[in-house]
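As structure tokens, the structure follows; a few thoughts come after it.
All protein chains of the complex are present and in place, except for one that has been dropped.
Lettered A, B and C in written order, each chain numbered from 1.
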């Protein structure tokens, strides 16, 4: 379909590579070519491929781990602030701001400071529609301390996100070596996107939900990628086993199931997981309103993701348009207004044949 | 359907509770009544519920963590040996051995010793059809050492399992507190069956596969429960991200995908995950030949699992009979012979209406 | 779920049996007991079973073929008028009109007269929310003439339905013997609900759509039961084979596919087809917004339909509530107002556990 909006799309500034050098992630040419160059690029190859594949808008964010990888709060906050300033410039540089929007990077050492930075991005900068946090915040001199978002102090941050009406995207990051050494060191190929990413983000998001964060902030919306980091598949079992008689102290609202938050406060995207059986399972468990299209460029190929979505996915056209575009406008409400060019909610290809065209 | 075979069904001896006291797992009456009593029982309530719900046979195994929870090799081996002796007696006690079979418990401190114990169970004891290992073997004075099954020394064990032609069931266990403390201590409700079990067993099984164990032992068969510990849902992404260019040292056969092992060397069961969307996703990814019915009694209710399978599952009758019975006879080949009463392969309810009857 | 609305629910008056005696349809006690008594009853067994099974409202209609079975226009119009008068009385008799609503019966000999009768029902009678037409109108002395709804004269009727903003339900009827004799006489068991109903209504509805009726009346809404009379399953093939190069004279809008009308002008119900694979297929082809719950009482059992829908259907709760209730309020817009007690749009069981309760 034309008019797709993609939400988990990475971009970087050279300073970010001091935290984590992605050039080691893949031999050049293996995953989508030259990762470093593709991360730095916005208006070149990226935009050309968006045009060729029916992607109207990309919501950009600093590549992982970003500030979450900086154990020094000062450095983390400086990196977030610098990235947000640069990202504003990139997003607004194009003559049509309807092609790009931005997620704010945030240091999570100090949730109050994070809330302030998010407020600045939304109110004082242009082009921001939400925030992105790359899993846990590394802290401590030995890089072994993990600060999670379900700790009580983070309520100060969640309240700002709720007040500003902007979603928070929980994105994976690499694991700090020492903590996970016993699990991953002998099988490093499982530590990253093949398995470890989903394990860690899945646990983190379920931690946030079961800690009652969504109950305390009923206007808060959380997004996770990769078709939900395993959670949709196990949703029956998760809810079945979060037994209140066994865990009477679990803070989540006693009359709710994890299932109940999807579609209003919890959302997933298709980033990096172009699998029809998984999408059909997610639709049966969560419904089409809980799912949004994304690619995960440049870690994934834009045509691969778009051909899959446009041509292979066996779902009704209404659901296709909701997942490909409309849900993004409902969840990231700021996409619908200035400066994003008043992106139109409800765009629909009247001529079905256009589904088969990517351009 | 009548004639169902259930494969991940727990049983215990009082000595096992010295390793891990399950009575703390649930308030009495909450999950299937009195857990301790239901674990100890074989021929009372358990058999009655099997009769009432069309379960012809249960393959029993010592409740988790069993020997894997004993850090002292001598104690672990003694517990395994004792449990196997007692289980043989239980399985053979019933006038019709076609109602029960057994999985051998094994200490995995010493893979050679484990192979010996498995050989004894299969060749000298009656009623054994495979082995069960409860995730990692705890070791070390501080309980913090985890011995995994993808370490090279375990080849000595896998070769015995292959030679004896018996599958190995990888079952979850509780996490040793210290190692996982940073992740689970503030959200203990996620550490067990709701999430942590699947994370740990999923990583363990993928570790075994990517370590090339199934390539070195092409006759070896591995089974995991809970609808595959998240793996079927992410199979596309797992194979996509196990990038050989990025991970040239990963030992798994270079011309295979994880997907390729399912149905011949890798199998899943429905234990504790009575979810139709998950089952349909697993069938689309793995095919019906890779999936076997199980309940996870007494942690799950026998009627809940059986009513779901018999009445709710929207699959063709041939697939239902394969998943409910026939696949178990193909994978656990010893079920087809003595002393299990020559369990008949291919049993089929000619009258479709019997699908709706549980008795 | 509680609050279900059921739309294809038959009721009769003794005079209707002069057209077609349903007592021959089934031996007493075979299909839902005594068909004749159950058709005549509204506030007895029917209401009790609605209460027991979470059916808040039934939209009633005269049992098939009704006026469509009367070849004499005068008799057909008199039967329609009589039935509508009696149905108003039944629907309004209950102290809570929120429990019942009505579809108008219409003779289709004269489309102008049909429009007039529909206008009277909607504007002058209470409780009517749409119309029902039982397939073709029998005409001619020999009962062999079939008047279809895609003939040009019917535009006079469709314009009234559009103006009044009420949907028209196309319901099956028995086949006039002579016309179909060659096909059905040697296999009468296929002539009715097993196959012939779907063939005839499917052809009739596709005839209406391809004749351009929905294009000429873009506010018109057509509903068919039985999971869409085969159409969703073959929608790909239907659209693929309605080749405009081969059939340049087909009146349907040249830039549309049959697929494009579903969800706005075409809708299906689950009446008499409680099949999960069919529902999942329909959802993938049409989307949840195109599907509405119905039972087809008393030709089907109320508990059978409700237990299937409430407990077996593996779909997201939002879709369940849309199909079970909300879509009916969107499509039959008059259900939302007086005298139906201002039926509430968007009712939702906050407590998920209520899904499993039928009461």
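One rule holds for everything that comes next: a residue touches a chain if its C-beta (ideal position, glycine included) is under 8 Å from a C-beta of that chain, and two chains touch if they have at least 3 such contacts.
What you are looking at is a predicted structure, and each value in this text was computed from that prediction instead of being measured.
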{"item": "Hidden partner chain, touching residue among C:47, C:82, C:250 or C:307", "value": "C:250"}
{"item": "Listed residues C:80, C:132, C:235 or C:291, member touching the removed chain", "value": "C:235"}
{"item": "Residue among C:45, C:159, C:284 or C:333 touching the omitted chain", "value": "C:284"}
{"item": "Footprint left on chain A by the chain that the document does not show", "value": "275-277, 280, 311-312, 314"}
{"item": "Residue ranges of chain C at the interface with the undisplayed chain", "value": "25-27, 30-31, 146, 148, 150-151, 179, 182-183, 186-190, 192-195, 198-199, 202-203, 206-207, 210-211, 226-227, 230, 232-238, 240-243, 245-247, 250, 272-278, 280-281, 284-285"}
{"item": "Where the missing chain touches chain B, by residue", "value": "239, 255-257, 259-260, 262-263, 280, 283-290, 314-319, 350-352"}
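Quick note on the criterion: only the chains that are shown with their structure count from here on.
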{"item": "C-alpha-based rotation, chain A on chain C, 0 to 180 degrees, nearest 5", "value": "180"}
{"item": "Cα-centroid distance, chain A relative to chain B, in whole angstrom", "value": "35"}
{"item": "Chain centre separation in whole Å, for chain C relative to chain A (CA means)", "value": "44"}
{"item": "Inter-centroid spacing, chain C versus chain B (mean Cα positions, whole Å)", "value": "49"}
{"item": "Residues within chain B bordering two or more other chains", "value": "275-277, 280"}
